[in-house]
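For this view, one protein chain was removed and the others were kept in their places.
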Amino acid sequence: MEVTERTAVRIRTRKIKKDQTMTKFYIFLTLVILLLLVAALAPQIVPYDPYAQDLMKALQPPSPEHLLGTDRYGRDMLSRVIMGGQTTIYSALLLVAMITGFGTLVGLFCGYQGGKIDSLIMRISDVFLAFPGMVFAIAVAGILGGGLINAVVALACISWPKFARLARGQVLAIKNMPYIAAARLSGSGSIKIVFKHILPNIIGPILVTATLDIGTMMMELAGLSFLGLGAMPPIAEWGSMMSEGRSMLQTSPWVILAPGCAIFISVTLFNLLGDTVRDVLDPKTKREKRRKNESKK
Amino acid sequence: MNRILAVSNLKKTYTKGKSTICAVDEISFHVDKGECLALVGESGSGKSTVAKMITGLESLDGGDIILDGKTLKNPGRKERKRVYQLVQMVFQMPVDSFNPRIRLGESVMEGLINQGMGRRAAKNKAIEYLEICGLGLEFASRYPSEVSGGECQRASIARAIARQPQLLICDEATSALDVTVQTQIVKLLMELQKNQGMSQLMICHDLALVQQCCDRVLVMHQGRVIETGTPDEVIANPREAYTKKLIDSIL
Amino acid sequence: MQQPLLEFQNVEISYDGEPTVREINLNMQSGEILGIVGESGSGKSTLIKAAMGLLGPAGLVNRGEICYKGQPVLDLDDEALRMLRGPEMGMIFQNCGSALCPIRTIGEQLYETMAEHGVSDRQLVREKATALFEKIHLRDAERILNSYPFELSGGMNQRVGIVMAMLLEPELLFADEPTSALDVTVQAQVVREMMAMREAFGTGIVVVTHNIGVVSFMADTVAVMCKGQLVEYGKAREVIDHPQQDYTRQLIAAMPRIKR
Amino acid sequence: MKVKSKILALLLTTTLVGGMLTGCAGSTGTKSAEEKVFNYGTMAYGAAMGNVGLNPHDGYSGWSTLRYGVGETLFKFNEKMELEPWLAKDYEQIDDYTVKINLRDDVTFSNGKKMTGEAVKACLDDLIAVHDRAPKDLQIKSISADGQSITITTEIKSPALVNYLCDPYGVIFDMEAGVTPDGKNVVGTGPYVAKTVTDTEVNLEANADYWGGKPKVGKVNVKSITDGDTLTMALQSGEIDAAQGLPYANLELFQNNDDYTISSTNTSRVYQAALNYNSAVIKDDAVRKAMAMSMDKDGFTTVLLKGNGTPAAGPFPANFTFGGDAVKDTAYDIDGAKKVLEAAGWVDTDGDGIREKDGQKLSIKWLTYTSRQELPLLAESVQATYKQAGIDVQVNATDSYKDFLKAGDYDVFANAFVTAPTGDPQYYFTTHVVDNSDYNRGHYHNDKVETLVAQLRNEFDTEKRAALAVSIAQQVLDDNAYIYASHLKMSFVMKKSVTGFTAHPSDYYEITADLDINE
Partner (left out) sequence: MKKYVGKRLLQLIPIILGITLLSFTLMQSAAGDAVDALYDNASGGVSEEVKAEKRHELGLDQPFIIQYTSWLGGVLTGDMGVSYISNKPVFETFVSKLPATIYLTLTSIILTVLISIPFGVLAAVRHNRFTDYLIRFFSFIGNALPGFFVSLLLIYFLALQLKLFPVMGNGSLKSIVLPTLTLAIAMSAKYTRQVRTTVLDELNKDYVIGARARGIREPVVLFASVLKTAMLTIITLLALSIGSLLGGTAIIESIFMWDGVGKLAVDSILNRDYPMIQAYVIWMAIIYVGVNLVTDIIYHYLDPRIRLEQEG
């Protein structure tokens, strides 16, 4: 039989998708920072005093003068939405910082230490986890009375175990890595091992969860405010603004749509950021990068 | 005293559910100063557990470890520090044995700083030992993910010997590496043994490799030592069926 | 000259647009055992993935041709390619246990493989499998078929992998580091069983490994790869006993050998 | 590819099932009285209101008995809140302590039993034996029955006795039939009979033998809807025929809308702020005066209540002879308030917009609750206007306000209160302004007020009583002990087809025999 005829060398091409993870990450990060800046500088950039009432101008539809209209007290909605951003976003941030910090510490301790204390604390976290989130928050907020701080405390109470579990799981996963053994052989003490060798290596997934949680927490705070268990009037807070404006959906929709869109946009932004952070930290993408580096060498 | 390490009736058991597994079953051996001893066996033979017990990473369930003349039994924090002055270890997975977020140089320095050395001195010493292990200055500032497996293993050796231990334990230090790199590392280890006068405990599954570089060999099977002798003796005249099978399997 | 069973013609393979394997020309005959050796990153596994059409979305053979029995396989549509995989080309993985669905029994997946290629008689499949298991000296086929992959040891899973691949009696068997994850004693056994398969079915085998011992024991021809390129290619004995290239020499020298 | 088609099929099925569920509703035609069903959504029925169930002798449940046409009282109020006979024909004041009431002869309970003097006596005896408020209000010593009349003797002079009997707890029901075991249902004399009574719904059927004529609608379902938007949208979607308690913001959806009619009336429910005399700041006359001057009652009423109320001068609305403009309140005058405060030494020294005196910030704690939707609005409105005058307001709108009241941790308590449920002024004064009265939470005391109220207690002449009421109210206003913001206008919104369903100033009468649906 003949040797297969040598045809001309065939060339195939395919469009190569560029890895846009980092670009996306920077875009979303910029947007989030922008959002945080707007919230931080709210008192400086609001066009009107968000608390100044003018009953003569109540419930005006959006106009050049009041871009998002006015609420029933004649307060400028745009100013209130911006101001509300400060309250809402920073309470969510504070809340997430609290539960992440506390939960991670507990998780680090439990995962590293193990033993009886570990199982005791994990049982306690089981108890907290057993309460369906919103239920417990409603109950605690109901008990403590309304108020933004109490709402934050209520949500913090039930949300920390999630981070404790996450951190603990991560610790257990890397506790037996050779580099931890190596660090111990280097004579490093437990505290040094936990904070220098374990924490930096588990912080990635925790940060991702924390970022994604900012959005969730904003929604839960809004839910509590909606029930009248969150921020108290006249404080501009998106959830309570929506709750206040809900009866005006048909008559003056801007009163509820403005804070509604604000919540929607910020939650989406934080979620998008969280997702991209996850992609950035994803071991798979990292491995691919490393492989690429190697092949370049 | 000529023995850096003496182990007698060492025992380690694990409980899994209701059954108890004896990972290390009353084994005894010793390492003389300047000697290179090999522990050979297949996975599950308990050889790595022995290494972990000697370095205090695992507790003992029985037996004694006499290190440089002193007995240690489940050492406390202080005692452990003394152990780490005497014994250091090189791990199987080179990249995993470095904290991915810390530069190689920093990792080598860590042990020195823990020993009480100043940062500057530690840095110089780290660079010195990295060079001994064939890594240039630039490697000190690289992350583990930025270097190859062989380079990482060199750094790992540098980290271990920088503390000038009397005994170096190599737990499958070469088995994850490519063959050409493997020979380089083995060569480095043999040089170090000669130049630094270090004793070595080599944990390995490859009899051929052991034959190249070790003075004595212990064959382990199911937690027991079944055969000892010089590599040549053992390979030439295996007494146990298992040892024979092991030798025959080498292609 | 017979038509080659498998032929690589000037193949270049790239990942994400970056070429990782270049200018590969290989060909093998039916019943031949081709050993591809090389160190990690040399691109040896990529070759068999390309031949099986398993490069994934990132990989692409952007130059050259791979022919199976003279038929170019690269531009086959999915269904035609599928019909090759199994009855024509089988594959053994480094870890056959994880190449099986973890929550289905081995028997179930074995039957599924056969059914997908037209044999849907359970009894027949069972009998065939049992016969094949006996060929590699496994008597309790029944128990193995009713087991889940995680219940078996690594060596046992490799042997199941061999049976799984051989059940459809392919003419070509790819083995990707089939023994690297095994202990030496088991390794020898698995190698012998693969040889037995060639004896029994006349299957051509491409074995990819970093272990020169395995290659010298099994292979008729050897291809040595380094950094994505073929550095030496020829009859196994010639290459191992009289290496022409520095790299090959280095590789062989580095291989610890036992002195008896 | 097959995966795709399977998923598609699944989607299709889902949509289909959804479509089936949405199948069209039944059509309507002319109906006989029996077929007519009136669905009524109300915010006012519920456990939180304390009026669940129809047993008049249990808390506030009598309101439900009366409102939903199950029971009736001996006398009732007309649109001007004047007394009219209902189950009674008339009454004679025999002396200061004795009243004889003559009953109608044609009234039967819905179980067919005749309403006799004995039956009424039995009912009232039980009332004063078991009810929590009635004995104190009525001060009844004894009741005797004689055929179709009863005679009531009181412990003290009780000029308002007959008025009190109009209170929903005065609903007459058949004591022999008693209260159903679940404690929720009774046999009354009204046009409707309750078939089922739950915490959230009352289902009524027409009482065919009603003494006042056959009801025009066969079935009435009263549904408790606690969410204002749901109530609005349920009315819009046609699930209910009429609604009580719509949020103000939504009323405009139904105003100028030909499909709906609105029936509104002024009520004596007032939004008031009670000042706490135990607080040092409040004790300052100037502060109280400035507070009264700084409340924008007009703005609150027209903008925030969207016109569903009338600015209040005093405790009683304008449809009372002693209400409305009969008293004079301080006009809304921020500048005036500033002057008053400045004169009293309250000056803003640190430039934060809040006045201080002797290092004490002019900051007041405004306690209120949210279950009345208007109260938080009032609080926010006040917060803004007071700030202009230099008074800082810390709003504490909480439904656990009772704890704060008990602790005395507040300066102002704003609440809603029905000031003249009996059409008589005495009730409000005896509960709010005299020493140690139940709701005088701010510990207001004025000797003159004490004397005047004492006179009121013993005065039987209606005109004189009215004059006394005006003097007392004026004194309270002059002292700025209470600030009255607004009287609530109550509105029923109903479909165009609904007739005979009107809002009553007393807030007692809702469903009557006049109710009809013309489709």
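List of remarks:
By letter and in written order, the chains are A, B, C and D; residue numbering begins at 1 in each of them.
Basically, a residue touches a chain if its C-beta (ideal position, glycine included) is under 8 Å from a C-beta of that chain, and two chains touch if they have at least 3 such contacts.
Small disclaimer: the values here were computed from a predicted structure and weren't measured.
Shown chains touched by the hidden one, complex as a whole: A, C, D.
Across D:Asp399, D:Glu450 or D:Asp478, the single residue that touches the chain missing here is D:Asp399. Set against the missing chain, the residues D:Glu118, D:Asp229, D:Glu252 or D:Glu342 yield one that touches it, D:Asp229.
Across the entire complex, the residue among A:Ala222, A:Ala236, A:Ala258 or A:Val277 in touch with the chain not shown is A:Ala222. One of A:Ile138, A:Val153 or A:Val280 touches the chain omitted from the figure, and that residue is A:Ile138. Residue-wise, the contact with the chain that is not shown comes from C:Thr113, picked out of C:Thr113, C:Gln158, C:Gln187 or C:Thr203. Within chain C, the residues in touch with the undisplayed chain are 52, 54, 78, 82-87, 90-91, 93, 95-96, 98-105, 109, 112-113, 116-117, 148, 150-151, 164-165, 168. The chain not displayed touches chain A at residues 17, 123-124, 126-128, 130-136, 138-140, 142-144, 215, 219, 222-223, 226-229, 239, 242-243, 246, 249-250, 256, 260, 263-265, 267-268, 271-272, 284. Mapped onto chain D, the interface with the missing chain covers residues 1-4, 7, 10-11, 14, 18, 21-22, 46-48, 50, 52, 59, 132-133, 136, 199-200, 223, 225-227, 229-230, 233-234, 236-239, 371, 399-400, 402-403, 438.
In this text, only the chains that are shown with their structure count from here on.
Of all chains present, the one whose mean CA position sits nearest the global mean of protein CA atoms is A. Between chain C and chain D the centroid-to-centroid distance comes to 87 Å (mean Cα coordinates, whole Å).
Chain A and chain B have Cα centroids lying 45 Å from one another.
Once the centre of each chain is set as its mean CA position, chain A and chain C turn out to be 48 Å apart.
Shown for chain B are the residues in touch with two or more other chains, of which there are none. For chain A, residues touching at least two other chains, in rising order: 294.
Note for the complex: chain A touches chain B at residues 177-179, 181-189, 196-197, 200-201, 286, 290, 293-294. Of all residues in chain B, only 42-43, 149, 178-183, 205-209, 211-212, 232, 235-236, 245-251 touch chain C in the complex they form. Of all residues in chain B, only 52, 55, 57, 77, 80-81, 84, 87-89, 91-93, 96-102, 107, 110-111, 114-115, 145-146, 148, 156, 159-160, 163 touch chain A in the complex they form.
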